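Heads up: the structure comes next, in structure tokens.
Moving on to subunit A:
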Amino acid sequence: MRASIVMAMLVLGLAGVARAQAPELLPAIAPPPPGEAHVRDLRPTKLERGDKLTVELDTGAPSGPVIILLRPAAVSAGKPEALALRGHGLGDGRVVTDIDAGVEARVGHDARWSGVAVQVTLVDTGKGDVWAATGGHRVWNSLPGDDYQLTFFPGSLRGLAGELAARHRIVIAGHRVPPTVVSAAVMIGVTLLILLLVAPLTGLLVVWERKIAGRMQSRFGPNRVGPSGWLQWLADALKLIRKEDLIPTDADPMLFRLAPYLVWMGIFATFVVLPLSEFAIVADLNVGLLYITSVTTFTVIGIIMGGWASNSKWSLLGGMRSAAQIISYELPASIALLSVVVVAGTLSPQELIRAQGGLPVDWFVFRSPFTFVAFVIYFISALAEGNRTPFDLPEAESELVAGFNTEYSGFRWSIFSLAEWTNVYVVGAIVTTVFLGGWQVPFFTADAVAASVGLRALSLVVMLAKVATLTFVIIWIRWSLPRFRVDQMMSLCWKWLLPGAFVAFMAQAAWTWLVATRPALDTGMRWTMFLVAGVLLGLFFLTLVVRAFRRVRLLHMDGRQFSLPFFERRLQKR
Partner candidate 1 sequence: MSELVLVSGEDEMILNMGPQHPSTHGVIRFIVHTDGEIISRAEPDVGYLHRAIEHIAEKCTYEGFMPYTDRVDYVCAMTANHVWASAVEKLAALPVPPRAHHLRVISDELNRISSHCIALGAMAMDLGAITPFPYALREREYVNDLLEELCGARLTYNYHRIGGVGWDMTDAWRDKALRFLDHFVPVIDEFDRLITMNEIFVKRLANLAVIGGEEAIAYGLVGPNLRAAGVAFDLRADMPYATYGDILPKIGWQTPVGSGRMGQTGDAWDRFWLRVEEWRWSVKILREALDQIQATPRGEFLIAPKRLRPKGDAMARVEAARGDMSCYVIGDGAPNAYRARFRTGSFNAMGLVREKSRGLMVADLVALIASLDIVAPEIDR
Partner candidate 2 sequence: MKAKEIFERVAARAGHEAVFALDEAAQAEPGGQTAPEKAKAAEAARDASFHARPADLMAVMGALRDDPELRFDFLQNLTAVDWIKRDAIQVVYHLFSYVYRHEICVRVDLPRATPHVASVVSLWPTANWHEREQFDLLGVVFEGHPDLRRLLMPDDWVGHPMRKDFHEPKSYRGMPTSRPSPLDLLVTYDRAHVAKPTQAASPAPATPPPSTPETPS
């Protein structure tokens, strides 16, 4: 019961966050039906940069974010075919925009905005950037098939919700449900759907990890439940839900119950800004990376809470260790990410991806040696933040039983575990977004990807493939390496990673400044890094792996028992 209340709070919180970028909402006026409508007035008619353009419409106007398309009557050389400006519908029949504000979107490209758009024709007076505007042109909702499609597909959940709310009137007992409520309801519904999808995906990730671990240890992983064991997560989930709800007598009842959900919330809330493909992102916040870094701090609170509330020395020690670890490693992680932000100039995930390219040479990881160092530092710090080996001190089985987890069992424990395994995916997604080119398809530009359905689907596959590879690497590291001691881990963070991250950041900033006017140098460095750090290092690593495989003379493992029958068979061959 409490779980569902908490979940509802979380979802609402997500929905609220997803609307974080929305400007203030005024009472909604019914949006105009699609088709023609008229511009009643347009001021000023001579537009210069810096002017504020106000358009009045006579058949109802949108409220909320609006695109104003300025299309010149004649296209001259050097001038764009049309300009799309971010505007603002005031809800009383007017839309306003600053002529110079955000002239960044080209027609048919800006996929982040959806909703209604106003087209205003401009006449070029031939005096530089001065246009005259004439009214009388269309207001329309973006729908497929229009001349200027701003969105083929809603670029974000918020846009989709807004679009649905704008398009469909819902009347209850004679009163129209306000579009804001409708869009919020849509967002909650879709979020719940996503959560329902994410949980089995995490489960599959769990089974995949156990199978990888098994294979690395010369055994099978789970292979009983479901086809080849792939439903093991379901069996585990059902079992854990059915387990007895144990709370230690002296544990703090409220905090003990709350702790797992805080940890879980810290991880799951990052899904809001994780892009899955060119089109699939819940909310492309323009402060995306900052949001991720700040929201993952909830895990620290949850862990300390869990360790303290368990009223057990083991849990306390584990909670303290974990808190110290996560807080320490936040610093190099954030600063490493900043090194990349310096290059791209934005914190928004989709923008970061767009600033990269499809081919590895265009990825941020190979942009310069400093971003490469930042990549390594971020990867290590993210492992530490997620309590993964070699940094899994807080859960060190052999020492502290299970650290802050010790007193948890059943469903509550599964929430902790779910959070930890989901974090593996999140780390992979963040690293892919920031360093590895995200969903960018090789040999295609981002615009081309946005324009084609097939390529959009391919971008989803590309993104998932990259995240899966990183997840595999994280799992590989976990099952190969021993763990650090707490003082070694701390000294690694404070003596090596943090200074390294600072140096990388400042050097990258200097480098960015240096190559801002020297694109050839930039390209040269990119290719050098790609060849050295990417190709050569990759080949070297591959040869190590291949050599290791060749050197090991494992007895033939083909699913049969490998003891006596094998010996018998081999002897008989002699």
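Quick notes on this structure:
Note that in this section a contact is a pair of C-beta atoms (placed from the backbone, for glycine too) under 8 Å apart; a residue touches a chain by one contact, two chains touch by 3 or more; residues count from 1.
Here is how the candidates were picked: all candidates are chains of the complex that A comes from, given by their letters.
A quick note: this is a predicted structure, and the numbers were derived from the prediction, not measured.
This complex places one of the candidates 1 or 2 in contact with subunit A: number 1. Across the interface of their complex, candidate 1 is touched by residues 213, 216-219, 313-314, 317, 389-390, 392-393, 396-401, 479-488, 548, 551-553, 555, 562-564, 567, 570-571 of subunit A.
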